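Structure incoming, see below.
Of the protein chains in this complex, one is absent; all others appear in place.
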Amino acid sequence: MSAGNPIRVRNLRGGYVPGRFAIEGIEFEVGAGRLVAVLGPNGGGKTTLFRALLGELPHQKGDISLGERIAYVPQTERARLDFPVSTMDVALMGTYAGAPWYRRLGSERRGRAASALERVGLTQHADTQFGELSGGQRQRALIARALAQDARILLLDEPLSGLDLPSSERVLALLRDLRDSGAILLVATHDIQQSRDFDLVLCLHGVQVAWGVPNEVLSADVLARTYGGELIPVGDGAHAVVIQHHSH
Amino acid sequence: MSGLVEPFEFEFMQRALLEITLLAPMAGVLGAQIVLRRLAFFTHSIGTAAFPGLVMAGPTGVPAGLMALGAGGLFAAGLEGLGRVTRVSRDVATGLLLVGGLALGIVLASDVFESGSGVDRLLFGSLLAIGPAELGGSAIALAVVAIATLACRRTWVAAGFDPAVTSALGLQARGADLMLMGAIAVAAVAALDAVGALLVSAILVIPAATARLFARSVSSLEAMGAAIALTEGVAGLWISYRLDVPPGAAIAVLGGAAFGACLLARGFTHGFRNPNLETA
Partner (left out) sequence: MIDALTDPFAGGIAQRALLEVILLGAVCGPLGTWIVLYRQSYAAESIAHAALPALVLASLAGLPLILGAAGGLATAGVAIAMAGRVRGIGSDSATAVVVTTMFGAGVLLALRPDAPARLGEILFGDPLGISAGDLTASAGLALAVALGLAVLGRRFRLVAFDPQAATALGASPRRTELALLALLALTTLVAVQALGNLLVVALLIAPGAAALRLASRLPGVLALSVFLAIGAGIAGLYASHYLETAAGASIALAAVGVFVVSLPLGAMRRAS
């Protein structure tokens, strides 16, 4: 355990091709028990930032200090729906690291997976095929996989995309629950409204545009720089529409 | 009843039976991965790529299995190298290596074999002419595959399910994938003796694909695949003895028929259309 905040990032920059930075100027610190929105347009670098935090980016420079174990929850569409695995199998995958290959998975690992399933509310679906779960349930199963890793930092890539309102609410409630128990959740999203409900927001469009408490940081100017276009307030000013300027 | 058992009183048939028994577990375990991770084309090509090695085995005196493994290894290395160094798409590289291996084998064989019969055996198998050396080779192959599977199976499943997360889970995806390719190459070379360079899929892909129609877990996919491979192998062997046809072809046609029958059976029990089940 390091003294200070569990996540400390200084002057992070990096990318997939040497010499060209997909993200740069990333600098932030997060304490325990925080729900952080990583806000930006598609292609703006959210996934790249996650890979950098996981240490998987081909080229990166700067300092990243992580005081806790970190886990990644990608978008549900990535996981194969026709794969013959049960919900419990998926949670168990989180315990695979370091498991001796000559033995079956022990009770300690199975216990971790079972608790993870309980945490996300999927215990009664433990034996259901992953592909037969609903969208929201699948998202929670993938979160269970991350929890089974004993991770306290979770990176979630657009966890609510494609979910209907009730499922969305359920997943959000789970995320708040995890936050309350001390975990740090970084949630990539392009939903500006949603990010206003989070504790902290990092606006990203290649470069870090802003970092801080949403109400203080999400000004029209910041949003314009994040989305690279014009933000046009609609109706009572609480909602806005982004006009993207296409370059040819 | 005696008509069923009678062929197996011959020693060569018993050896063939033993060969099938050695191949079946590999067909189950690796077949599951081949079907789950879309490796059918690779498997077929590795079998074909081993063909020039087999052709050269006779004249150079090197054991056929070793030559085949060498050729298969060169193929796999070439594929990896091409994928890494150039931007050639994988299916173009696989297809060209495959056909290049075949053509090379034929050109070499023009000098080595006067008649076409030797080439036939290489291409379609000589299960009925299995000797102790081939059996030994298959036993070694089984041991190698078993060790690779034990070591890497979890990573294979995790990576097959969700490649994006595998290293984040703390697993060595790259190493495990190389082990999988290697294991498939070893199993393909073992199957060459039985069914020939062109019909390796009859053992390594078709039974697993059939099992996949019903399996609800990876373990049951492996077990069912092995059982189907064993049954089809024995039945194909029997047919080939009775009708005097190449055993590899008999196993292939049996396998296809069984697949078709299972497809129909599944259609009747699970419905022909299932809009809820999305295929990735």
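General remarks:
Think of it as A and B in the order they're written, each chain with its own count starting at 1.
Rule of thumb we're sticking to: a residue touches a chain if its C-beta (ideal position, glycine included) is under 8 Å from a C-beta of that chain, and two chains touch if they have at least 3 such contacts.
Small disclaimer: the values here were computed from a predicted structure and weren't measured.
Of the listed positions B:V157, B:A202 or B:M224, the one in contact with the omitted chain in the full complex is B:A202. Check B:A40, B:V62, B:A146 or B:A223 against the missing chain and you find that the one touching it is B:A40.
Take chain B: the residues that touch the chain left off the picture are 34-35, 38, 40-41, 43-44, 82, 85-86, 88-89, 91-92, 94-96, 98-100, 102-104, 106-107, 110-111, 116, 119-120, 123-124, 198-199, 201-202, 205-206, 208-209, 212-213, 243-246, 248-253, 255-257, 259, 263, 274, 277, 279.
In the analysis below, only the chains that are shown with their structure count from here on.
The centroid of the Cα atoms in chain A and the matching centroid in chain B are 41 Å apart. Put simply, chain A touches chain B in their complex at residues 54, 56, 70-74, 78-86, 89-90, 93-94, 96-99, 101-102, 129, 131-132, 142, 145, 149. In the complex of the two chains, the chain B residues touching chain A come out as 36, 150-152, 154-155, 157-158, 160-165, 167-171, 212, 215-218, 220-221, 276-280.
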